[in-house]
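One structure, as structure tokens, below. Some questions next.
The complex is shown incomplete by one protein chain, all other protein chains being positioned as in the whole.
Chain nomenclature is as follows: A and B, assigned in order of appearance, with residue numbering initiated at 1 for each chain independently.
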Amino acid sequence: MSWSAETLDRATALISKYPDKRSAIMPLLYLAMKEDGYLTDEGMVRVAELTGVTPAQVQAVATFYVMYKREPQGRYLISVCTSISCFLMGADEVLEAIEQAAGVPAGESDGELAVEHAECIGACGGAPACLVNYELIEGITPEQGVELVAWLRNGNPDMINTDELQTLFGGRTSFDWAIREDNGAIGPYPAFPPLGTAADNGSALEPGRAS
Amino acid sequence: MTRVVTGFMEQHPADSHLYETYVAAGGYDAARMALSKTRDELVEIVKESGLIGRGGALFSTGMKWSFLAPARPAYLVVNGDESEPGTFKDRQLLERDPHQLIEGVIIAAVANEVHEAFIYIRGEYPKPARRVQQAVEDAYRHGLLGKGIMGSGYDLDVTVHLGAGAYICGEETALLNSLEGKRGEPRLKPPYFPAAKGLYMLPTIVNNVETIANLPHIIDKGADWYRSISQSADTGTFLASVSGHVKKPGNYEIVHGITWRELIFDIAGGIRDDNQLKAWIPGGASAPWFVPELHLDDPITKDDCAAAGSMLGSGAVIVMDHTTNVVAAAERLVRFFAEESCGQCTPCREGTTWLDMILQRMLSGAGRSVDLELLHDVSDGISVGLAWPPKQTTICPLGPSAVSAVKSLLEHFREEAEAHVAAARQVPVSIGEGAA
Partner (left out) sequence: MSERVKITVDGTTHEVDGGELLIKAAEDNGTYIPRFCWHPRMNPVGMCRMCLVEVEGPRGTMLVPACTTPVNDGMVVHTESPVAKKAQEDVLEFLLINHPLDCPVCDKGGECPLQDQTMSHGPGESRFVEEKRHFEKPIPISDLVLLDRERCILCARCTRFSDEISGDPLIEFQERGNNTQVLTFPDEPFASYFSGNTVQICPVGALTATAYRFRARPWDLRAVGSTCMHCTVGESITVQSSQNEILRFLGVDNDATNHGWLSDKCRFGFEYINSAERLETPQIRGESGALVPATWAEALQAVAAGIGGVIERDGGGAVAALGGARGTNEEAYALAKFMRVAIGSNHLDAQMDDGLDPQFLAALAGRGTIDDLERAKTILVWGPDLKEELGTLYLRVRRAAQELGATLIVVHPRATGLDDRASHKFTYKPGTGPDVLRRLVAGVEQYAPARAALNEGPVVAIVGRTGYSEDPRLAEAVAAFVRDLPDASVLPVVRRGNTYGALDMGVAPSLLPGRVRVGSDAFDEWSAPDEMGKDAAGILNGLLEGTVKAVFLVGADPVADVPGGNAADALDAAEFVVSIDTFINESNRHADVVFPALAATEKEGTVTNLEGRVQKVNRVVPGPGQAREDWSILDDVATVLERPIHLASAEAIMKEIAAVAPAYRGITWDLVTWDNPDGVVVPIEGSTPLEYVPVDAGLESREVPLALHTARTMYDDGVLMRHGLSLHTLAPGAAAYMTRADATGLGVAEGSTVSVNDHELPVVFDDTLAPGTLYVPFNQPGSPNVGDHLGVRLKVMG
């Protein structure tokens, strides 16, 4: 399961952005997730080869961060914040509603849809809040949570975009979002053009370090 | 009311994120001014302005800069990991006004003779990260970044680095490890003070997003103007993230020195459904709680919060009304720190989890009369005397931060906690599992 030439070019470009190639491990792990849908052992071995460390060292890093998923998540990952502010505003009920509707207990996936609880996602002013493939919904209610699940299941959207989600299922926000944008996520990893993980990856790679 | 870091986005709601808008409004002039000044001049201005870090440590930014060791290359790292529960201010600054941040980065870089900067943004912020990335690319395109910026001889590269879900990476030395492609474990201080041995063991300045966002305004309007904004010792404004049981949660750019009453009741609209205010956390989940009887009319300043045994921290205010089950709230806070502990230090790794287990047992109705004392003793093993600021037994303050909620519970709501264990069905718990 080796990487496409395009991905390898991207890897090289990412590595060149840092003074030390080991620093590229985190971005490369996202790249690996995009390649295989989740972080496979092969992916970690790849990253190890590209950054000149052992697979065990890469695994040590990967397992430290909760966003590197080492089990298949499916197409959509719903992360419901259950930290203090969201908790105070009824996050547990939202999580439960979503688990019920999806028929997937937190921390698991049915191959299409994964549900998890998340620690504070920086949306406390719009609590309760959740992420779909890391695209944010603020002020969501249990009912909207149920609708969200149905929308994902029936609509099978190719791209998840936070502004669309917010209009469909959101409520009060932490602050005035004001400006819409149309880029979004294509899998259970953050949509960020330099990583090639977004729907529109734009020019992204350039410019880089003037090394 | 004076707006510093949120002013521009207020005036240009529709397009505050665009390069054109920013430049049309005189953007990057401050950066240009900075390029014509010496390191000493710039450090002096920032010192003069009294700007203190907005990441939580509230340390003088000018001072920090002046400590930067002479060795080069040196690095600038912008801390956009914003993960302290209750905090969502940096997100707004990143998303709504990315060029203000980049201009601040240029100023901080020039002031510290740094030619390479990293903006570390938490992985759960892809939209803010996309906005900043776009702005960085525009800045390169217009010669504001890269080789010989703005026609000067000064080179500056900026890279946006995405985190991957670890609160501890907000701690500056953990962040540097993370940026080096390692586990986000905090380093020992001493000897690893970033200003001396930071990224790749080279001198490094780490500043919070909001701190950096203030710089263009300070350079543009001067230190005296910045000082004049507030009557209190803490100069300028700060972004308070208000959340929880208030009518109008949100980010409010306020001036140091107003009272909690003003913030919670006037600015944030008071308590939802006109309920009673029970308690609030003044400076993010790490901070010991305040209660109305004691603190409602205290002015909001660094020193007043410290004097009252807590901290202003990251400016996150979490409000709880009288319906709140404080034991459940405390458990939720402790659970956060237990889950986010990096695991290096025995007291934090084992102690925070133990605290959470006890609280969960209490909530499940299996609390024992000895549990409150046990909560206290376990806390004492992480943070001696449950003091604030903590006498920590750990490498970084995360462990002791978990103690704040327990301390507040035992200090302000003991009866309620006792009621909790008293009311508990006396479910026998297997003693011996852990008996030595």
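In this section, a residue touches a chain if its C-beta (ideal position, glycine included) is under 8 Å from a C-beta of that chain, and two chains touch if they have at least 3 such contacts.
Here the structure is a predicted model, which means the values were calculated and not measured.
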The listed residue (B:Ser60, B:Ser232 or B:Thr393) that touches the chain absent from the view is B:Thr393
Which residue, B:Val46, B:Ala166, B:Ile212 or B:Ile229, contacts the hidden chain when the whole complex is considered?
-> B:Ala166
Could you tell which one of B:Asp29, B:Asp155, B:Asp298 or B:Glu339 touches the chain left off the display?
-> B:Glu339
Listed residues B:Arg183, B:His245 or B:Lys407, member touching the removed chain | B:Arg183
Contact with the hidden chain (one of A:Trp3, A:Phe64 or A:Phe169) = A:Phe64
Could I get the residues of chain A that touch the absent chain, sorted low to high?
-> 41, 44, 53-57, 59-60, 63-64
Against the hidden chain, chain B presents residues 166, 183, 188, 190, 338-347, 349-354, 357-358, 361, 370, 374, 377, 380-381, 384, 391-395, 429-436
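Heads up, the rule we're going with is that only the chains that are shown with their structure count from here on.
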Approximate Å spacing (C-alpha centroids) for the pair chain A, chain B = 23
So in the complex, which bits of chain A are touching chain B?
-> 17-20, 22-27, 29-30, 51, 53, 60-61, 64-68, 79, 82-85, 87-89, 118-127, 131, 134-136, 162, 172, 174-179, 181, 183, 185, 190-195, 198, 202-204, 206-210
Interfacial residue positions of chain B with respect to chain A in the complex = 9, 13-17, 73, 82-88, 90-92, 95-96, 116, 122-127, 129-131, 133-134, 137, 140-141, 145-147, 155, 157, 159-167, 178-184, 200, 241-245, 249-251, 281, 285, 316, 318, 320, 324, 328-329, 332-333, 336, 339-340, 342
